[in-house]
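Sharing a structure below in structure tokens format, with a few things to ask.
In this view, the complex is presented without one of its protein chains, the others remaining in place.
Just so it is clear, A and B label the chains in written order, and each chain counts residues from 1 on its own.
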Amino acid sequence: MLPYILRRFVNLIPVFIGATLLTFLIIQAAPGDFLDAKRLDPRTTPATIARIERQFGLDKPVFVQYGLWLKNFVTGNLGISFESNVPVWDLIGPKVFNSMILVFGSTFLLYFIAIPIGIYGAVRQYSLGDKTISLVSYFFLGFPSFFFALILIFGIIQLNWALNTKVFPVGGMTSEYYDTLSPIGKVLNVLWHTLAPMIALLLRSIASESRGFRAQMLEFLNQDFVRTARAKGLSERVVIYKHALRNAITPFVANIGGLLPAIFSGAGFVEVVFNWPGLTPVFLEALFSQDIYVNVSIGAITLVLLVIGNLMADFLLGAVDPRIRYY
Amino acid sequence: MKKAILATAALMLAGSAFGQTFVYPDAWSSSKPSEVKEGGVYRTSTISDYKTLNPFTAAESGNIPQVITDAGGMFAYDPSTGEYIPYMASSYTVSKDKLVWTMNLRKGMKWSDGKPIIADDFITAFKINTDEDVGANAYDGFFINDKPIKIKKIDADTIQAILPSVVADAIEVLAYSPAPTHVFGPVYAAKGAAGIKAMWTLNTPAEQIVSDGAFKFKSYKPGERAEFVANQYFGEWNKNSAGKSLPYLDGRTIAIVKDVTASLASYLNGDTDAFSPANADQLRQVKGAIDGGKLKAVLRANVGPAASSQWIVFNWNQKSNPSKQAMFRDDNFRRAMSHLTNRAAMVDLVYGGLAQPAYSSVYAAFTQWVSPDLKKFDYNVEAATALLAKAGFTKKNSDGYLVNKAGKVAEFDLTTNSGNNQREQLAKIFADEAKKAGVKVNFKPVDFNTLVTLLLSDGDDRKFDAILLGLSGGGRIYPLGDNVEPCGTNLHSFNKSGKCLAAWETQVTALFARGKQELDFKKRVAIAQQIQNVQSNYQAWDYLVSPNVHFSWTSNIKGEYPTALQTSINGPRNLETTWLQ
Partner (left out) sequence: MALASGISRNFDTAKSKSQLQVVWEQFRKHQLAVFGGLVLALLYVGAIFAPFISPYSLSEYSTTDITKFQQPTRVYVIDPETGQFNLPFVYKSTRFTNPDTFEEGYKEDRSTKYPVKLFHNRPESPFQLFGFIPMTVHLFGVDAPGNIFILGTDGFGRDTFTRIWYGAQISLTIGIFSVALSTILGLFLGGLAGFFGGWIDNIIMRFVEILSAIPDLFLLLSLSALIPRNIDPVVSFYGIIFVLGIIGWGGLARVIRSQISALREVDFVQAATALGASEMRIIGKHMLPVTFSLLIVNLSLSIPGAILTESGLSFLGYGIREPYSSWGLMISVAQEGGFASIQYRPWVLIPGFFIVLAVLCWNFLGDGLRDAVDPRKRQ
């Protein structure tokens, strides 16, 4: 297994370099740069500009700048944020964790919820429940997530008012009394805050994934070996859960890796609307002020996280599909 | 200035009863000293993340260093009289020629780490602020007509400032806050400006951040909240009239809520204690929640016009585009633009009626200062058309736009910062109305940084046509802009060639300097009004509207100013005397 992981990582090096270089080039190509505002500010002397340029290597060609960034990245140094003058990692490190809470939390919940719904849809094909579910899913698929989030927040306020208590918070990740809580209390407090963003994030992906899983299940339920199993007189329960489900779940698990970037993007919108201190708000702000190392580092870190996610999906796949061996 | 000394004497009397403590006047709070309770946390929100904890490099308004030095510096503003009173100074004297100010420091003042606040701290702050390499925001304040103020230590408790010339707002300049020498001094001595700029970043542990104000920094989680706790040493020298130590609060938190809807949501949900509605919509929601019994809160609507301005400025420095340069320098063209500014529609459409038309460079909040004789070019398409004809735009082309003899279309780009809804709406209304007179205005929003860059650029060839932006801040003693009105200053945004181009600019520059040195209040006001009258006739800035200010806070937050003192300039409350019921 270890050689497998190593090989995966070696294979990923060119992708990593390509993706970060591409991000770097795109962001550098945007009109203007961070120093533009400073250059015209009479209080900033040309000497200061030159010093900042030197300090950040901004006077060098793009590829050299990229090389510098990459070298630093490998040694664990993500550069300095121009805007707030602190190491980029200090700025985005905590946010990586915050975003991960949403991304991995919702991925886990997604499978947890989408699979049963998909099974139900496949087993009770064309039943009233199935039709309702699929209509509702279609509906959620069409809803822009930011729009849905706004309606959700509005609903929460009305609910809180109606019950005269804070059933759900309307944004943020922690309560202001967070620091006074016990460790368990802290975890619960964060989980409480994840509820609403998770709902906004999940409804869409559940809608698409459960439909996909339903199709997958149906395919296997109509296949010969299932028919054989039924003919053998196995109970429907065994047929569904042992034969069809195990087969249908394999490609589904394999797809986690492919889903993660999409969930990441979806989480981005939710972070913005729910004021969740994740990576996307930072990314947007840095894009605005052209704080380039922040942008590229966020890109690179999500890339690494996605790779880890993919690897985890691989192992999971190995667990559900005995045919897969790592060598 | 006489007025200021009288007020001082009254306070001194109160002060002497408690030795060297500063006693907060009862007039600053609507609560009686006997009824206040101690404890509790005051929760508010802000719209953007903090960039630094460093008082010398922080530039954005409402930054953390400002939060923790909220109480005042050498002098403090007295909202009940509108004057500055000695705060960290216990008393001061001014020489006969008004050039030498001698300030005696209050005894017993302490930093939040328990070290005494001493004369050296004011010297350190002065030195670092006036170090060009530090690039501090306060830098310009220590210069009068480009000549530096000199500040020196006389003895452990006495500081002397020598002004290069007489100036009306000297006390405002000298109201600056000290910097802890025991923290900044050694670094400045060893590493100079670079060392100072590297200090007190967001990473600096809270124990190292020293405060002279009522609160000290506790923690900051970007994207979440900043927390502050009461500075226990503050109470040793700041008390109420009953002798109780201030502040009453245990602390305050400022949540980072990046979106106005979200910050309203958290107020309605009871997650924050105060909110300032920005328009009729938000007022209506807050009012609805209060009336519906969902929110127990106080709402003060239409407190007054905002202490800020909004304008469209035309670029006079366009060497590479002589026809446009000539157009913008034509007085009649600019007057026509003012005639095409539909301020009533802006008030109605953008602010839901809760705003007033603006015509002056002095913020409408300074009611005493705004000239009653301003020349007003109100919305009038016919008058604008006539003025445009005078400016040479007599015929219309096939698209319905005006052209002059040279065949140039009356057309320009109007820029503002994207993402600011209200400004974008104002710009759109202006562009749509201009079209009715045959003037083609291309609305082009840009990023805020780019916009400021364009506006601040100087020389005789600047790369923009017209910018819609606003100003805020500035002094209270002479509420015209030091860096706005005179030629050659940083925000003299229509002409940044460095010299006056029009005769009236020269006149305004001279008047401004005269007003700045005029110590008599009435005469100073008269000069300021004369400046506004001249400016209004030439419309270098086309002033738009001045929105009303509204405050709201939850009912358990007490100690706000008496209603008469709640103005857009003062704000709703003094945090030192705010308490929780």
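Quick note on the criterion: contacts are C-beta pairs under 8 Å (C-beta built on N, C-alpha and C of every residue); 3 or more make two chains touch, one makes a residue touch a chain.
Worth saying up front: this structure is predicted, and the values here are computed from it rather than measured.
Participant: Thinking of the whole complex, not just what is shown, which of B:K98, B:K127 or B:K428 touches the missing chain?
Facilitator: Residue touching the chain left out of view: B:K428.
Participant: Return the single residue from A:Y66, A:F82, A:Y111 or A:F269 that touches the missing chain.
Facilitator: Going through A:Y66, A:F82, A:Y111 or A:F269 one by one, A:F269 is the residue touching the chain not shown.
Participant: Could you tell me which of B:T261, B:N332, B:Q356 or B:Q530 touches the chain that is not displayed?
Facilitator: Only one listed residue reaches the unshown chain, and that is B:T261.
Participant: Of the residues listed, A:N77, A:N189 or A:S208, which one is in contact with the missing chain?
Facilitator: A:S208
Participant: Considering the whole complex, which of A:W89, A:F154 or A:W192 touches the chain not shown?
Facilitator: Within the whole complex, the residue contacting the unshown chain is A:F154.
Participant: Given the full complex, what residues of chain B touch the hidden partner chain?
Facilitator: Residues 260-261, 264-265, 268, 280-285, 287-288, 291, 301, 342, 344-345, 348-349, 352-354, 413, 415, 418-419, 421, 424-425, 428-429, 432-433, 443-447, 450 of chain B touch the chain absent from view.
Participant: Considering the whole complex, not just the chains shown, which residues of chain A touch the missing one?
Facilitator: 14-16, 18-19, 22-23, 26-27, 29-31, 138-139, 141-147, 150-151, 153-154, 157, 205, 208-209, 212, 215-216, 219, 222, 251, 258-259, 261-262, 264-265, 268-269, 272, 280, 283-284, 287, 295, 298-299, 302-303, 306
Note that only the chains that are shown with their structure count from here on.
Participant: Between chain A and chain B, what is the gap in Å from one C-alpha centre to the other?
Facilitator: So the centre of chain A lies 41 Å away from the centre of chain B.
Participant: Under the stated contact criterion, what part of chain A meets chain B in this complex?
Facilitator: Contacts found on chain A: 32, 36-37, 39-45, 48, 83-87, 90-91, 94-95, 98, 150, 153, 156-157, 160-161, 166, 169-174, 176, 179, 272-275, 277-278, 281-282, 285, 288-290.
Participant: Enumerate the contact residues on chain B facing chain A in the complex.
Facilitator: Against chain A, chain B makes touches at 41, 43, 49, 51-52, 57, 132-133, 135, 139, 197-198, 201-203, 219, 221-225, 227, 253, 255-259, 261-262, 265-266, 268-271, 289, 292, 294, 447-450, 452-453, 456-458, 490.
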